[in-house]
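Excluded from the complex is one protein chain; the other protein chains are retained at their positions.
Up next, chain A:
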């Protein structure tokens, strides 16, 4: 199995025999799209809710809203069709209890991703978000399974 690492503020796609992996998502969100007919997978590792949160707006994959939209476009570009496409998301935790200064960025990220999925008509079929721990995620192009690993809990398969 070929593993493709999706770093922070990156978006990548994978085909059969490949898996996408994002390490240590805290308040970041891993957006995963799957096209079941072509068996292609896409993953974006987004950090901030939307472009209004940042002075530098260059990279769409930095943002939950714009990054999710961009990833959907990438899936279409590869021949994916909406009716075969589903989404799974993980991350968006609140890592620190006090020090986030009233800005629950993880929650905002998750909400933003969900809103775009809804607007674009992509079904959300799996989710492990929020709470207070980090997640490493692996998404398999073969079957669209999303594996979530943490330091505290048993691995989860979505």
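Quick note on the criterion: a residue touches a chain if its C-beta (ideal position, glycine included) is under 8 Å from a C-beta of that chain, and two chains touch if they have at least 3 such contacts; residues count from 1.
By our rule, contacts and distances are computed from a predicted model.
Enquirer: Just by its UniProt name, which of "Na+/H+ antiporter subunit D", "Aminotransferase class I/II-fold pyridoxal phosphate-dependent enzyme", "Chemotaxis protein CheC" or "(2Fe-2S)-binding protein" is the chain not shown in this complex?
Expert: This omitted chain is identified in its UniProt record as "Chemotaxis protein CheC".
Enquirer: If I consider the whole complex, including the chain that's not displayed, which of A:19, A:44 or A:93 touches that chain?
Expert: Looking across A:19, A:44 or A:93, the contact with the absent chain belongs to A:93.
Enquirer: Which one, A:19, A:32 or A:48, makes contact with the chain that was left out?
Expert: Final answer for the missing-chain contact: A:48.
Enquirer: Looking at A:11, A:26 or A:126, which residue reaches the missing chain?
Expert: Per the contact definition at the top, the residue touching the missing chain is A:26.
Enquirer: Could you pull out which residues of chain A are in touch with the chain that's been left out?
Expert: Those residues of chain A that touch the unshown chain are 7-10, 23-28, 47-48, 53-56, 58, 62, 93, 95-101, 103, 105, 133-136, 149-152.
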